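With one protein chain held back, the other chains of the complex are shown just where they sit.
First chain written, first letter: the chains are A, B and C, and each begins at residue 1.
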Amino acid sequence: MPNVIVVIGAGSIGQAIARRVSAGRQVLLADLRQENADAAAKVLSDAGFEVSTAIVDVASRASVHALVETATKIGTVTGVIHAAGLSPSQASPAAILKVDLYGTALVLEEFGNVIAPGGSGVVIASQSGHRLPALTPEQDKALATTPADELLGLPMLQPDQVTDPLHAYQVSKRGNSLRVMAEAVRWGKRGARVNTISPGIIFTPLAKDELTGPRGAGYRRMIELSPAGRGGTPDEVGVVGALLMGPDGGFITGSDFLMDGGVTAAYWYGELAPQ
Amino acid sequence: MPNVIVVIGAGSIGQAIARRVSAGRQVLLADLRQENADAAAKVLSDAGFEVSTAIVDVASRASVHALVETATKIGTVTGVIHAAGLSPSQASPAAILKVDLYGTALVLEEFGNVIAPGGSGVVIASQSGHRLPALTPEQDKALATTPADELLGLPMLQPDQVTDPLHAYQVSKRGNSLRVMAEAVRWGKRGARVNTISPGIIFTPLAKDELTGPRGAGYRRMIELSPAGRGGTPDEVGVVGALLMGPDGGFITGSDFLMDGGVTAAYWYGELAPQ
Amino acid sequence: MPNVIVVIGAGSIGQAIARRVSAGRQVLLADLRQENADAAAKVLSDAGFEVSTAIVDVASRASVHALVETATKIGTVTGVIHAAGLSPSQASPAAILKVDLYGTALVLEEFGNVIAPGGSGVVIASQSGHRLPALTPEQDKALATTPADELLGLPMLQPDQVTDPLHAYQVSKRGNSLRVMAEAVRWGKRGARVNTISPGIIFTPLAKDELTGPRGAGYRRMIELSPAGRGGTPDEVGVVGALLMGPDGGFITGSDFLMDGGVTAAYWYGELAPQ
Partner (left out) sequence: MPNVIVVIGAGSIGQAIARRVSAGRQVLLADLRQENADAAAKVLSDAGFEVSTAIVDVASRASVHALVETATKIGTVTGVIHAAGLSPSQASPAAILKVDLYGTALVLEEFGNVIAPGGSGVVIASQSGHRLPALTPEQDKALATTPADELLGLPMLQPDQVTDPLHAYQVSKRGNSLRVMAEAVRWGKRGARVNTISPGIIFTPLAKDELTGPRGAGYRRMIELSPAGRGGTPDEVGVVGALLMGPDGGFITGSDFLMDGGVTAAYWYGELAPQ
């Protein structure tokens, strides 16, 4: 029975982590769009991995559940890399909450039912989740523990409360980290672990497009004024992901690792503070 | 001019990180007590490192400054591992704030003045800092950016506000993480990085004594009900510390890495929740 | 002055190492063919790296020297990844010796003149070098230390001695490892290090073509009868390459790391022994 690493989202961060943890295992690469899954599968296959693909809409329980069934038919699910989501420039607040917040809750719940003992998961959130001011303990708990199918009904997530895509994104990413924390308890009962990585500006092809696009000046300023003075690479996220998923991360679960070149630090206490 | 790694605090977590980043460099091991520094220096010397010792009282600017001078006389300071502090069972609230909060602010400020380009620092905080409910943005900012010598004068830190050692400890550790964030901005201007690690129950000799001491039942329950179901080892912290201080951590600064076996998760959302 | 990582050879093994050691640095990617360099540069650029390209014929001193000049104009050469070469199915014995043996000697000599203190290099050889029976100490020394421009004049390398491409390849790869050993002495005087990695069957796109090509049955048998029972991935070589080039490899120089899934072991002492 082979070991399976499930990668949700065809982007380069998920791929970079998968490259580090999938040798000798089967990769199941799922994306909303078959052509994206195929393209990423081609890259990973060229990189020497055994890869199959699936379509998944993470905002649909039936679809996520079907992905779980596909994965468990291939083998034992020892790793889950959840890197799918909508960015604030791509969608409405409602769509962002549905995919980024609810979708992640579904993925954590459904794969938490089958993850192997000794297995591990990583959810890719965002530095944006670290920019939102603190929520109340009740709000934190609601995001962490409300049953997935009731999550979008929370008062704090209604259209009058979440009025712009960036806010929806920040709440979703904060919610990812909180949800991972609560799920870490449940995954722990199976002998598995799960953590969040909150990347900053990572030089994916998409990000590089943004840097030269209409909002490029803002991104470039963010990089220039950040403590590290540069963007990150997907492979740098891959190293942290591999640590979290592997034996060196055996004592780490329910945590959120911010890797953003210090942009969050500069946002709160440096030159990137909002005026 | 040799490279110097400054280790403040003679305990096994600081040693474990030092072991991973100090080959071919000089270790300067500083502790409040010469006998502690000597004992740790013996261990590291037996482990193949070049070690010298110093006495430091991190709660005294003059003492921290003298340590900086000792270090820069030896060579270029490329790494700082700050792992000294008082635990809540050891001291009064005022003493804890002075050593753990103010002392860390001093260390970050004084070594931030001399850290080499490409250098890095790690501050050992605690999972306790993740247990304190959220502070206000103003409180966060005050802990992060108030000039070190005015820090203990903050209203939120006065005896009527911080009435027990545990609270003092939690505030201090939260403050460490915030202070590291603000200092990451300043260290970044020198081309250096600094991060926090917040360990949970790590099986140091001291912790093992606690496990069999009067409060041992509580600690053992914490471990049993945690997602990981075990305590950590200093060497596991050493691996994360080495990642943060080395090239793989080049995009990570101003962050706080919680590694606690999921105890914090279980405190907020699991069986370790306060009744 | 930026730090430069020079990658010679556009294949996926060199790229995988480069991905692990080049964040925040400039990559100079050189290949015999501009279109290969461009394609690899596109991949690394999409992966977030700053990349420029150059053409190099490693079998020409003038060309290698020009590459050195290009590199030093960009910045300080802190890393060299030499992964260019001809495989035994691609060329004549003479061409293989010229590119794989003499070319590597040139690269080591020319970059050994400019490598930065603290810098490091990795040469990608092959498990084939571990399959050749032992040479005499005199032959070893000749391959290790004969001035590069006299190397191809050695009696042991003349056409009557090296009659088939596989033998030429094995001698060249053995020679790479010996040359690296001798150059490690010279690089050490600059405070730099250099090592060899001898990979076995790594699932590059080229190798995957071979597996389904006319000699595929032989390769598949080799994998099936090997102790690991699988091929490797470029990223697995990348991890070892990053260790050798980074601080964790600080005590390693002049060594040759065989990573072949045990094929060499099975060739000498197992089911892959020649009949």
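The rule is short, and it goes like this: contacts are C-beta pairs under 8 Å (C-beta built on N, C-alpha and C of every residue); 3 or more make two chains touch, one makes a residue touch a chain.
This is a predicted model, so every value here is computed, not measured.
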Of the chains you can see, which ones touch the chain that is left out?
A, B, C
From the listed residues C:24, C:121 or C:254, report the one that touches the chain absent from this view.
C:254
Listed residues C:159, C:188 or C:218, member touching the removed chain
C:188
Any idea which of C:99, C:245 or C:266 touches the chain not displayed?
C:266
Please give every residue of chain C in contact with the chain that is not shown.
133-137, 140-141, 144-145, 181-182, 184-185, 187-189, 191, 193, 200, 226-233, 236, 239-240, 243, 248, 250-262, 264-266, 268-271
Please output the residues of chain A touching the missing chain, sorted low to high.
21, 23-24, 246-248, 250-251
What residues on chain B make contact with the chain left out of this view?
12, 16, 19-20, 23-24, 45-49, 202-205, 208, 228, 230-236, 239
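The criterion applied here is as follows: only the chains that are shown with their structure count from here on.
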If you average the CA atoms of chain A and of chain B, how many Å lie between those two points?
29
Determine the centre-to-centre distance between chain A and chain C, using the mean Cα coordinates as centres, and give it in whole Å.
36
Cα centroid separation between chain B and chain C, in whole Å?
43
Two-or-more-chain contact residues of chain C, please, as numbers and ranges.
23-24
